[in-house]
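Chains shown are a subset, placed as in the full complex.
Order as written gives the chain letters A and B; numbering starts at 1 within each chain.
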Amino acid sequence: MRRLRLLTSGESHGPGLSGILEGLPAGLRVSTPLVDRDLRRRQHGYGSGKRMQIERDRVRWTAGIRYGRTLGSPVGFAVDNRDWKNWTDRMSIEPIPADRRPKPITRARPGHIDLAGALKYDTDDVRDVLERASARSTTPRVVAGALARQLLATCGVRIWSFVDQLGPIRAFPDADDILSAIPRGWLKRDAAEPSPLRCPDPEAERAMLAEVDAAKEAGDSIGGSFVVVVEGTPIGLGSSSEWDTRLDGLLAGATMAIPGVKGVEIGLGFGSVERRGSTVHDGMVDEGGRWARRG
Amino acid sequence: MRRLRLLTSGESHGPGLSGILEGLPAGLRVSTPLVDRDLRRRQHGYGSGKRMQIERDRVRWTAGIRYGRTLGSPVGFAVDNRDWKNWTDRMSIEPIPADRRPKPITRARPGHIDLAGALKYDTDDVRDVLERASARSTTPRVVAGALARQLLATCGVRIWSFVDQLGPIRAFPDADDILSAIPRGWLKRDAAEPSPLRCPDPEAERAMLAEVDAAKEAGDSIGGSFVVVVEGTPIGLGSSSEWDTRLDGLLAGATMAIPGVKGVEIGLGFGSVERRGSTVHDGMVDEGGRWARRG
């Protein structure tokens, strides 16, 4: 059973991005600054393009909230594109005279949707497809995620994330190390959040920043990976009832649908390939009436 | 298989109504005036409230269309509430100081969601629920419907409608009469469309107008019914494959979800209750290589 439905719309250089999130309960207190903070997190990565610096996204609620609380009706929202005034010809919604119409884009970039999209939608102008298949299309997902995060916070669930690897630089020797550091409190949200790369290890971060600079210098880009931490999850979310109700599958599906993501792991992930089962599976023990992980 | 997904949002007196329609093919030519015409049809019924006269709705596309054609990405749209400036306190999205906050509505109207909604969503201010459960919530459905109609038109399907009864005044003796008049061309869209009540029979219309006036005079309202005509439908839409893929069920479900609609019929509808099967079921005959209805 999925409680929430989300549709999003918007081209990268159109008037803006928007979304409708249906299914939130009534009476949820919504903090707009917390949503804007998440939008800022999406934009300001170290080394991000100029576009990111121009935009400074802010959510504009259009429906479903009154006096700071959800009404139970669908929440509508928009994030306006600040640069829209410079794109009204190139992205005009209504037909425009041929002489005002810019030249179509006919060169397909590697590693992008350009070629496949132009063939799929049968267009001579690659802009028709690249505008939607853009990293910017995640903007409304961030807003919806920020709302979901506020809902989960009322149940004591806290979600945060950090960068654990960038190019060849790892902040942690392996997944094990991360998995044991978090519950022991050796690794905290506060260590990661202020960093320009959201890397919780200052030494690794310095090396990562150098790596980014070097790639930039070379006119290139560089890969990376991040960890999402969910704390306070109640037991029993998701269900093994049906193939499409399993929490692992839903999370992996949503994550892999972020442009640029090429791999998803849960827990040890591929780290469990080399292991024997006895070293992978957690035993649970009853610690005076409270379930805890063994050892 | 449902090809299109639609989510809508918006309160009756909030900033506006909006919707996202996902699944339209790329390359569909969109006529904005035809969409606005359908919005006008929604608003200007004879006897409609003052609100209807203020609004003069116009669609504002926000995504999914470029140079007058769909891109294949979700189509986003908004219809702004022209009266919003007078409602910014009563419908403020952000919290406002208590002294600027208007008195809550605590009186539940008969025949509306007011009581059930207030109990369901546990609110002391009926406005929290009546704003969404309003006839105005059909506005984005009209926009989506206008787009669907333009898509269907490319396949030769034409959809129109007319009022056949208002209070005790019937424009036609019975459903049979309507069903035989349309394919014979005795009843056409052009006869119904210009009428203020969209009633194709001038005499019946005069009586209907008087009926509306009388009800209004008495501080009351009056019931009515309408017929939706779909011409040019290809054979084989919908499917008997599964309980929720049958076209009749999908149409009836969407129609009954219009506020105020209390009954839906297909073809003869309840008119077939009194009949024997031999007078209800159409036989089909092969008229020189073309299927036609018998008799």
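Everything below uses one rule, namely that a contact is a pair of C-beta atoms (placed from the backbone, for glycine too) under 8 Å apart; a residue touches a chain by one contact, two chains touch by 3 or more.
Because the structure is a prediction, the values reported are computed rather than measured.
Visitor: Beyond the 2 chains sitting in the coordinates, how many copies does the whole assembly comprise in total?
Guide: 4
Throughout what follows, only the chains that are shown with their structure count from here on.
Visitor: What is the size of the turn, to the nearest 5°, that moves the C-alpha atoms of chain A onto the matching ones in chain B?
Guide: In degrees, rounded to 5: 180.
Visitor: Whole-Å distance, chain A centre to chain B centre, using C-alpha means?
Guide: The answer is 37 Å.
Visitor: With touch defined as at the start, can you tell me which chain B residues reach chain A in the complex?
Guide: Checking each residue of chain B against chain A gives 5-11, 14-20, 22, 26-27, 32, 61-68, 71-76, 78, 91-96, 101, 120-123, 127-129, 131-132.
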